[in-house]
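Got a structure for you, questions after.
A single protein chain has been removed from this complex, and every other one stays in its place.
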Amino acid sequence: MPFVRIDALHADQSRLDALGNAVQDALVETIGIPPDDRFQVLVSHDGVSSTLRYDNFLGIHKDEGTVFIAITLRSGRSVALKQALYRRIAELAQEYAGTEPRNVLVNLIENEPVDWSFGNGVAQYVS
Amino acid sequence: MPFVRIDALHADQSRLDALGNAVQDALVETIGIPPDDRFQVLVSHDGVSSTLRYDNFLGIHKDEGTVFIAITLRSGRSVALKQALYRRIAELAQEYAGTEPRNVLVNLIENEPVDWSFGNGVAQYVS
Partner (left out) sequence: MPFVRIDALHADQSRLDALGNAVQDALVETIGIPPDDRFQVLVSHDGVSSTLRYDNFLGIHKDEGTVFIAITLRSGRSVALKQALYRRIAELAQEYAGTEPRNVLVNLIENEPVDWSFGNGVAQYVS
């Protein structure tokens, strides 16, 4: 169910894959997402026709290695679970893709069970 | 008002158009969106500089024909209307674009009337 968008700069295919795996594994480990519950859009920007803009908000230095991770998921995860998720994403992004933890932005958007259809035109969570 | 993002793999322009039309027509038919209330971002991913990742969640087999559809719309649609919307999107994606219903992921994000400006710097729904 989580729907994940990952945006990075000048990333090759293996780096995109590593980042996607980092987020998926973190979701599985921390908030109990089934391993095959994976829906990701992975995008590398060339800095010309598309790009990222960032600064050093809260004194956290960002550079070209910055990764933006936006996750849409059902509501109901506790503060503690979300904190565990952020921690694990940062750890695995470093381990799998060499991304420094300071460069990892994550934001979550919550919706409800009825807001998902995983195929066949059915709202599986409410059927 | 619905703001729609459609992501597909290796889609040519006519396929992107067909998918966009399928979603728009389904929104018009099922939840009463005006036909000219259309705001869509249609993206084909080349599988290298950008790509989709998916698996067989809930036993629904996905392949390279998978289409991710993310819709932001005002809150207030009933469960029944959302179910009708998913069903019609899947039907029309098959009819217009040859997309198999198993390959259609849809997720909805709801916001409020004040969260929209359709031009001229005005929040039309609350003005």
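Odds and ends about this structure:
Chains: A and B, in written order; residue numbering restarts at 1 for each.
Everything below uses one rule, namely that a contact is a pair of C-beta atoms (placed from the backbone, for glycine too) under 8 Å apart; a residue touches a chain by one contact, two chains touch by 3 or more.
Please read all numbers here as calculations on a predicted model, not as lab measurements.
Where chain A meets the chain that is not shown, the touching residues are 7, 45, 48-58, 60, 62, 68, 70, 79, 82-83, 86-91, 101-110.
Along chain B, the points of touch with the absent chain fall at residues 1, 3, 13, 16-17, 20, 24, 34-44, 46, 72, 109, 111, 114-124, 126-127.
As a working rule, only the chains that are shown with their structure count from here on.
Superposing the C-alpha atoms of chain A onto chain B requires a rotation of 120 degrees, rounded to the nearest 5. With centres defined as mean CA coordinates, chain B is found 20 Å away from chain A.
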